[in-house]
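Structure in structure tokens, see below.
Apart from one protein chain that is not included, each protein chain of the complex appears where it belongs.
Up next is chain A:
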Amino acid sequence: MRLEVTRRAAPSKAMAFLSPVIAIALTVFAGLLIFAAAGLDPLRAVHLYFVSPFTSLYSLQEVLVKASPLVLIGVGLSLCFRANVWNIGAEGQYTLGAVCGGGVALAIGEGSPFLVLPCVIAAGILGGLAWAAIPALLKTVFRANEILTSLMLTYVALYLLDYLVRGPWRDPMGFNFPQSALFEPAATLPVLTSDGRLHLGVAFAVLAVAIAAVALPATLRGFSIRVAGSAPKAARFAGFSQSGTVLFVFLTSGALAGLAGVAEVTGTLQQLLPEISPGYGFTAIIVAFLGRLNPVGILFAGVVLSASYIGGEVAQLRLGLPVEVAMVFQGILLFFLLACDSLIHHRIAFRRAAPRTEARHVG
């Protein structure tokens, strides 16, 4: 038996739609095997991991809270990936959003929420945008590889946050813990439900999806982004500026990641800490692909991957599994997704080995 891959004449529409569903099913199946191999009751473990996050109102709220940054960042990254621009430093842009927004929140202190909050959020957006502008400019001016520069800047951003919360921004009343003071109420995002932690950040995510869903197919900018990725030569003939597209998608995704960062610290955490993300910026890459680089798809994909964080926490508490299991499943999901996506453009056939070996078998 040999595996032969051939190119399809036209991409398969059915596979483009089915691929994420099959990939999720295969990941759950892989989960059964892994849990069984680890000596756990596989059905209970899979239930805890993949189903339990959706079964209570409280954990469902948690799913939405964690899905918001994933969706915000994922929508921005989908623009980049459509234009064939590989921004993988969203984690750093998210961090800078949190640092700039949090810095303004600490500096202003008390005031009218109608004045303070918009300033804080704008600072967060600008922080993410500025951090994304560095790899964007290095790419357009010096042709430096954006994958590497944006990723390197993520490490720098994490060290910057670490320095600030351990040094100049450390809470003087905080018993020497590495954390900032709590933000004043005027600088925190309003809560949407009385009992939970659901805050306005969820609305930002939905709004970003709505704007992208309307603007991407309807505007010239949306068209130029799609052409830049799928037919770069055609984009040049059409007179779309290559650098313009790179800058636009980078800055937009940076701004959205910054918004996600500032929403997380003013909504969920309400202060700056050395660790403010379980890797949202990297997981959002999977969210973007799983959602087919489509805004509405990303909304669903964000919920799925957010549940994998919650499931990971539950599994850690109830089964004693290390937290990194969540990352393993995310990696496996992306592997399966990419393999299934291959079937959109390719046909895979299993053929018998060459006839020569058969002849030998008969003789």
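Throughout what follows, a residue touches a chain if its C-beta (ideal position, glycine included) is under 8 Å from a C-beta of that chain, and two chains touch if they have at least 3 such contacts; residues count from 1.
One rule holds for everything that comes next: contacts and distances are computed from a predicted model.
Name of the non-displayed chain as stated in its UniProt record, restricted to "Multicomponent Na+:H+ antiporter subunit E", "NADH-quinone oxidoreductase subunit N", "Putative deoxyribose-specific ABC transporter, permease protein" or "Beta-barrel porin-2, OmpL-like. bbp2": "Putative deoxyribose-specific ABC transporter, permease protein". From the options A:L18, A:A130 or A:M152, the residue with contact to the unseen chain in the full assembly is A:M152. Interface note: of A:I24, A:L48 or A:I88, the residue touching the hidden chain in the full complex is A:I88. Within the complete assembly, residues 3-7, 86, 88, 138, 142-145, 147-149, 151-153, 155-156, 159-160, 162-163, 166-167, 282, 285-286, 289, 321-332, 334-335, 338-339, 341-342, 345-346, 348 of chain A touch the chain that is not shown.
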